[in-house]
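Note that one protein chain is taken out, while the other chains of the complex remain in position.
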Amino acid sequence: MQIHYFLAELLLIIGLLGLLLLKQIVKNHESQTRAYVIGLYLTTIVLLIWTQADFNGKTIQDGLFIVDKLSLMVKLLVLGFGLATVVFFDQPILRCGLPVVETYFLIGIQTVGMMLTIACVNWISLFVCLELMYLPIYALIGLHTTNRDAQEAACKYIIMGAFSTGVLLYGISLIYAVSGTFELQALIAPSLTTALNKATFLGLDPEQSLFLIGGLLVLIALCFKLGVVPFHLWVRDVYEGGLYAAVSLIASAPKLVLVLVWSRVFFDSELSSLKNITWIIFSIGLVSMFFGHFLALVQERIRILLAYSSLAHMGFVLLALGLMSQMGHEAAMVYTIGYTVTIALVFLVLSGMIVNGRRVVLIEDLKGLSITQPSLAFLLLIAIFSLLGLPPFAGFMLKVRVLTALIESQYLGIAVLTLIPSVVAACYYINMIHLMYFQKGNEVSIVESHYSSIQSLLLITGGVFIIGVGIYPSELFQWVSGFYPS
Amino acid sequence: MQLIKILTISSVCWPLAAGLLTGLFVKSHRLAHRLCVLGMLLSFLSIIWLCIQFMSGSQQAIVVDLMQWSSLPNLNAKIGLCFDAFAIMMCLMVSAVALLIHIYSIGYMQDDIGYVRFFSLISLFSFAMLFLIATNNLIGLFLGWESISLFSYFLIGFYYYKNRAAEANFKAFLINRFGDCAFCLGLALLIYHCKSTAYADVYANINLLANTSLNIFNNPVQLTTLIGCLFFIGAMSKSAQIPLHIWLPDSMEGPTPVSALLHAATMVTAGVYLLARFGSMIEFSAGLKLVITVIGATGALFLGMMALCEADIKRIIAFSTLSQLGYMMVAIGLGAYHIAIFHLIMHAFFKACLFMAAGSVIVGLHHEQNIFKMGGLWSSMPITGLCFFLSALSLSGIPPFSGFYSKDLILSVAQASTPASFLGYYVYDAILLGCLVTPLYIFRVYWTVFCGPENHQHGEVCESPWTIRFPMTILAILSIGAGALTLPFFVGPDALNIVPALPDTSAITRLNQFINKIVTGGLLIHALREPALAFSIGGVVLSWIIYKRKPQWTTRHQTWLAIPEYILRNQYGFDWVYNNIIVTFFSGCARTCQKVGEQYLINRTIENRVSQNIVIGAEKFSRVQTSYLNRYFAIMSVALAGLIGISLFYSGIL
Amino acid sequence: MLRSIIILTSMMLVLTAFVGMIINRRNLIVMLLCVEMIFLSANINFVYFSRFHQHVHGQVMALMIIVVAAAESAVALALMVLMYRQYHTVDSSKLVNIRG
Partner (left out) sequence: MNIPILSLILWHGLIAAIIMSQLARSSIWLQKSTAVIISMLGCGLTGYLWYGFIPNQAFQFVEKVPWIAHLGAFYHLGVDGISLNLVILTMIIVFLSILSICVIQEKNIASACTWVFLVQAMSIGAFLALDGLLFYLFWEASLLPMFLYIGLCGGGNRWFAARKYFLFSLFGSLFFLVSILYLGLKAGDFSFSSFYQLQLNLNEQLLLFTAFTLAFAIKLPMFPLHSWLPDAHTQASTSGSMLLAAILLKLGGYGFMRFNLPITPDASMLLAPLMTVLSIIAIIYIGFVAAVQSDIKRLIAYASISHMGMITLGLFVAYLMPGSVQESTRIIGISGVLVHMISHGLSSAGLFLCFGLVYHRLGTRDIKDYGGLMRVMPIYSGFFMLFILSNIGFPGTAGFVGEFFVIYATCAANLWLAGLAVLTMVLSATYSLGLVKQVFYGRVNNMQLLTVMDINWSEKLLLGLLSLMIIGVGIAPDIITASSVHAIKNTVLFVKSGQS
């Protein structure tokens, strides 16, 4: 096992463990620990680029893990999100009195978990790393011990998460039962008859049915983790319960990892039995788009609104993934990158805001933001228009990319169907802009926000990303399409 | 030749320059009227010079190209001026009358606050009229046509603070605009079929137009008849023919010089000018000519009769203009275009003189317009009385005056060439009775205003200043002598061919021979043998008896006169029809459209309701998510089982 | 033959776990137990089929599952303790604070 490919992850783990040891010495000085963790992240990024840059695209088949351009790219993104969360976690810690070292430790471990999951190609490693990724998240939400919502959200999330991992496991076991290998590509390798003799099982042709049920269970587990309609029930509670910075991490990085895992599992779907899955995925995607946007229409709380809109956006990603072709996966990956950056930006902007003593809860709290905080209002404006998919912003280019993928594989009807919910989406998105910009004079709610220099720098980079991709997206498209093993 | 080019352009553009200058920059009254009168004078002199050039030269039309309007493929649209015989005749009349009215309005308007605005509008109107007559293409024609109705809109609404003036000019412009719709359609058809806007090209392929036909209600209609009809509708609205005449009496709201210039001499005759200019178009369809004659004749008689029981002096003269326009239309309908133009020019002189006399009376009696509140003004205003008397005689067609020449010619032509059908007889009888009615109403005014008992309370009435008297006397002289002088130009062997490109059909040649025969044999002798002259003289005598000698007759015979008097006073119910039926129909229609639009918009609110339903539906859905944990699991398991079931079913395993 | 029995038993186990989660009205801990049952039912499959395919991967996976399940339940129980401090009950029907 060439160890040097995993130096970055190792460094991060050792650093975090060191952090735990230093806990007594540091005496909970929040700023030092944060500086330490940020330094740690930056070194991991540098190390990652240095160690993995020399592979000039060859994938090292290491049994459990794989090192290729695609995983490097997603790892860098995940580290970026992790870094952003760390940077923005100083206010929640101070305000809600979270234990300093433990929070940063959990975020760090969560990032390590994500980086490992990205690299897995074997069911065993995938299962373990997935758990490594999700356990810190459950804990992170639960850390906010004084808040009832946080506790409720954490409990629900852990039980639902455990349930979905259970389903995943059972799916893997069935696949293993049939195929005998733990390779992720097992679902794809058609040559299975050798391993099984043709004994009938419950009158079903064993190879077909178990395989299909296993594949379906895996798919359902992934849909659950993405938060798509039939399995979206946890999304609302978690988004409402968790802290803004925590939710921004939950809403962005895991989705990216899951889309990558999905494209690894269902990469090229010659698998006969799962052929008709495309229509199931499409139906899930469409239903969740309609459901998400319609329900977001009637929400008063801003985080529940964003939860349902994330549901809809994931439905749109699902449509791209449902194509089960390289073009589909690339489009899905690009869309997810763009979407996650925007939603992270929105949550991080909201995290710093205090509305007459408490954090932003209702949409009405945004009233008159353009007068009190013009720069924040402008950032939110860009993010909202990008979520809506209007041209000069990233959302439009991503939507165009997915729609072209759909149209190119002759699914014009689906492409047209996706338009109706985005008109509905326009209603509640511009309502937010109305509250921020079109209010005059008296009914303006006082919003103060204090961001450190790094935080505002990150926010500005997020804004620049949105406008940059909106105007000249071929850089991002090139960057992503270059990574997929064609 | 450069000199002629500059003179032709300047002859039309002097009034424009004067009007714009006064309108935009001049403030003082004196400078304003000096500038405008000078502009009009220069234009008049240059037109006379052009006329001399035209007469002395080989009677060639003077053509000047101004600019290329648009360079679209195979549509040559050049705008220019062309002074042929017809245009010169009309321009002479228009500039003469306009000049006199400019002088007249110095006196009439001197204490009016809008003095400068008035003069600039009058000059701009004269430019528009001259441009209408002098232009050599259809686009310029339509430009002139619309701008004269625009300036009449401004001038009728000159006293903008009066609500009635606002109503009158709105009604006038709308009716003119309605006519312009038909006229524009006719223009578009004509330009489309001749592929060019110049008159020369239109006249060149008149025969081609006559043969092409469009099928409407899938029976072929000759193109020239169609365009002729559309032009006639336009002319009807402009020259106030019978159904569209209602705006002229109301247009008396404007100051008297405006009534004199626009609603007597120049603007209302634009329709006659148009039909005469495109006489060759109308020549091809007998039906259209008959329609024109019938409408003209009915107008001549019945609109004239309305003046019999009118009290306002200006409205009486307006009704007489309506009837005289009827006469011109009859002449047009009969194919005697040059006679119609002859009558048009003569009518301009004596009608303008009548209006000026009425104006000076109004000024004398401090803006009193009701003839029964005036009386016995002969002693205090002899010159106005004399001019009124002379032009009244000329109007009723008494021999030595110019009115006799043109009106008698029309009547004799009518007698000779009206078709021998019921309609033909009706036309001739109508215009014959018209000759009787005209002296009745005009001399009724004369006797009551100048000779009747003095029942005005203004005490000492003095004659109006020279600026009013001088143009009035000139016009009175013109209405005496002009007829005899200009007759040879219009009628007879060496007459100028006024109407260009007339197809020499048999009817036209027969008509010309008949006219030449009458004129050579002496018009007066011919008239003696005709009943028309008897009717005119009889009318004068009758009015003398009824209104001078026995004024009490009218009071005594109140009973059986009541019904016709009621009809005439309400102008045959046209006004009632216009206000109650047409206006209410239009506003009702608009209101229903708006209400339907509202309902439609309300439908839109139904759409809003649809969006509300979506919201309610969404709320119901969101209540499904009750944040009970075990309900979550229930939903998830059902979804799980459902998905697996469906996929198994579809993949054919189950 | 044995193969189908094994799959049947693990399916039965999973189904009981599902039913357990749905029927159980009250207790969060019972829900946690059911989740652990799903993990273990998958374990059965892995162990048997590792023997069936004559290679050791299945058993390694089984070991991994047990470790992860332990970590999972540790975190879950810790969170439930924290929740208990706030809600003073373990009844899931009381967890309805988030509305809207």
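Lettered A, B and C in written order, each chain numbered from 1.
Just so it is clear, contacts are C-beta pairs under 8 Å (C-beta built on N, C-alpha and C of every residue); 3 or more make two chains touch, one makes a residue touch a chain.
Nothing here was measured: the structure is a model prediction, and the numbers come from that model.
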| item | value |
| --- | --- |
| Neighbouring displayed chains - absent chain, whole complex | A, B |
| Sole contact to the chain not displayed, among A:M160, A:L184 or A:L403 | A:L403 |
| Touching residue (missing chain; options B:S10, B:S28, B:Q68 or B:Q110) | B:Q68 |
| Contact with the hidden chain (one of B:I103, B:A165, B:C451 or B:L568) | B:A165 |
| Residues of subunit B in contact with the chain not shown | 67-75, 139, 142-143, 146-147, 150, 153, 157, 160-161, 163, 165-167, 169-170, 173-174, 177-178, 180-182, 184-185, 188-189, 191-192, 214, 216, 586-587, 589-591, 593-594, 597, 600-601, 604 |
| Subunit A residues touching the omitted chain (full complex) | 385, 390-392, 396-397, 400-401, 403-404, 407-408, 412, 415-416, 419, 422-423, 426-427, 430-431, 433-434, 437-438, 472-474, 477-478, 481 |
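Here is the rule we use: only the chains that are shown with their structure count from here on.
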| item | value |
| --- | --- |
| Pairwise touch network: line, ring, star, complete, or other | complete |
| Chain pair that, of all pairs, has the most C-beta pairs in contact | A-C |
| Between subunit B and subunit C, centroid-to-centroid distance (C-alpha), Å | 98 |
| Gap in Å, rounded to a whole number, between the CA centres of subunit B and subunit A | 79 |
| Interface hub residues of subunit A, defined as touching at least two other chains | 156, 159, 163, 167, 236-237, 299 |
| Where subunit B touches two or more other chains at once, by residue number | 622, 627, 629, 633 |
| Residue ranges of subunit C touching subunit A (in the complex, touch as defined) | 1, 3-4, 7-8, 10, 14, 17, 21, 28, 31-32, 35, 38-39, 41-43, 45-46, 49, 52-53, 55, 57-58, 60-61, 64-65, 68, 71-72, 75-76, 78-80, 82-83, 85-87, 95, 97-98, 100 |
| Residues of subunit A that touch subunit B when the two form their complex | 156, 159-160, 163, 167, 204-205, 208-209, 212-213, 216-217, 220, 224, 230-231, 233-234, 236-237, 273, 275-277, 279-280, 291, 294-295, 297-299, 424, 427 |
| Residue ranges of subunit B touching subunit C (in the complex, touch as defined) | 622, 626-630, 633-634, 637 |
